[in-house]
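All protein chains but one are shown at their positions in the complex.
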Amino acid sequence: MFILGGVVLYFLSGMVDELRVYQGATIAVYVIAISSIILLTGYSGQVSLGHGALMAVGAYAAAVLRIEFNLPIILCFVVAVLAAAIGGALLGAAAARLSGPYLAGTTLALAIGLPSLANQFAVLGGEQGLLFDVGFPPLALGEDFTQYKWFFWIAALAALISMWVVRNLLSSAYGRAWRAGRGNEVAAQLAGINTARSKVLAFTISAGIAGLAGALLAMTIGTVSPSAFPLALSFSLLTGAVLSGITTLGGVIIGAVVLVAIPEIADVVAHRLGSSESVTTNLPGLIVSGLLILTVLFVPNGPVEQHRARKAKHAAQHASSKKDKH
Amino acid sequence: MSLNVSNLTVHHGAICAVNQVSLAVPTGKLAAIIGANGAGKTTLLRALSGLNKPTSGVVNWMGQTITGVKPEKLVRLGISHVSEGKSVIPELTVKENLELGAIWRKNGKEMKESLDQVVTIFPRLGERISQRSDTLSGGERQMLAIGRAIMSKPKLLLLDEPSLGLAPLVVEQIFQTIRDLTTEMRLTVLLVEQNAMGALKIADLGIVLNLGKVVAVNHAQALIEDPAVRAAYLGY
Partner (left out) sequence: MQLLNTLLIGITAGSIYALMAIAFVLVWRSTRVVNFAQAGMALLSTYFGYEAVSRIGSFWVALPVAMIGGALFAALVELILMRLLVKHASSGPIAGVAPIIATLGLLGVIRSVISMIWGGQDLRIVAPISNNGFTINGSTLVFSPLKLLVLVVVAVLLILLTILFQKTNLGLALRASAHAPEIARLSGVRVDSVRTLGWALAGAAGAVAGLFQTVNGNGNFSPDSIEFSLLLVSGFIAAVIGGLDSLLGAVLGGLFLGITISFVLMYVSSGLFFIAPFIILLIVLFIRPQGIIGVKAGRRA
């Protein structure tokens, strides 16, 4: 299925214009980042507002290696994953002792604090940040193979791989342990699950995936700077995950597309209404936050799960009415 | 009859905890509800005081239908519920716990009078009036919980397992107090008890609940003498 998806994406990328290709790359990045949140929050029940910061860790790790040692790009991504995973393991060790709002608040403090560290070390380039250049597409792909298309390819491939990994993880024994711990920690412990270790593991893996997303995001922007990883990014990811249906991986593309589409939609709406500049620039933020609240209140399990539940109910009704006729 | 319950049904999710229960308690009488664990005694009491919403049925109190009315309103109609497990607030002092019972009356003088009354009934509480209530013994806490209910000047008192976890001597004392209060203050009392013998001894009326249904209603003394009830609930 994943291979089929890849083939479809390959043909699609040849047919649309450059802006769409660029947005496609961004969607792929969001798919990766959102799946890391779904793994952490939806399955393991931990809320992190620090994933923007963990993405920054991955991005900085990749950029520093690229600049200082000129490592091959693939290795840079691997290191991004490892660096963020190490950060995630440290944070996860603290997180395993915390729950609910305590964890959310702690990661919030990290998200606000960490980017400022970039100004403390010269190697991180301060406010301007660092350049991150993955190089030109290989000549073998042809003359008219653009830079953005290259970004898209890399991001889409990374997205497919990480989706595959996450899906297998979630349906493995680890995934079951996470869900058990989310539902009832004490019961899970009594069933022989080491919930603390299971939570740290979830945090580590999730952070690693976020690190990959961070490095890819830096690739599409071309630089790594504190302003590329604001607190708002963590909020957006959470919104994306909630919109996708935070307890299933199936809807992850929905959240990613919505996140990329919202600024465009907001732009159109604002222009139609002839709104002032301050409204236009803040409409996307309002829509994202508003959607976050509405989804939690009215579609808490996300559109995919909601649809499935409705279908199941429908089928059950159908079956019972059939039985009545007999 | 001051309390009339007809065909009351209460669900816990999909489980039917109280099933078509009907009962009546005359004014000034003490009715004991006995039954095994999980018979629905506590759920029944919680439905009467508004903590649980009944699925169907009617509760009538002094000619007024009170089905599904919120507990904070029922207190104002003279219904006081002492919930299971020494329902006092450990973070508050003894005095504050008692004052809480009269908080809706908003009248300083009445509150003072009620406070004096409760201290007369339970002198032990008077001695410990400014202590935090988590320093009290189990028996004292049960006195405090009942004292708090008395503070609201109830006409109907709903008591859930007041003997739970107390030493036999203390249990006897608490039961005697409940009997005295019923008589002196002309209270109507519904007493849910696991300690069937103790409860029936002080009660006027006995109601036996099994799997959410009323299986026997009779004078308390008659129930004590009933061989079937003795075998099932009194243990001899």
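We call the chains A and B, going by the order they appear; numbering starts again at 1 in every chain.
Keep in mind that, in the parts below, a residue touches a chain if its C-beta (ideal position, glycine included) is under 8 Å from a C-beta of that chain, and two chains touch if they have at least 3 such contacts.
Computed from a predicted model, the values in this text were never measured in an experiment.
For the options B:V10, B:A47 or B:V88, the residue in contact with the chain missing from this view is B:V88.
In the complete complex, the hidden chain is touched by one of B:I103, B:I129, B:A167 or B:A228, namely B:I103. Among the residues B:H12, B:K53, B:R76 or B:H219, only B:R76 touches the chain that is left out of the figure. Listed here are the subunit A residues that touch the chain not shown: 41-42, 45, 47, 49, 94, 97-102, 104-106, 108-110, 112-114, 116-117, 119-120, 182-183, 231-232, 235, 238-239, 242, 246-247, 278-279, 281-283, 285-286, 288-293, 296-298, 300-301.
Annotation for subunit B: contacts to the undisplayed chain at residues 49, 51, 70-72, 75-76, 80-83, 87-92, 96, 99-101, 103-104, 106, 148, 152.
Throughout what follows, only the chains that are shown with their structure count from here on.
A straight line joining the Cα centres of subunit A and subunit B is 55 Å long.
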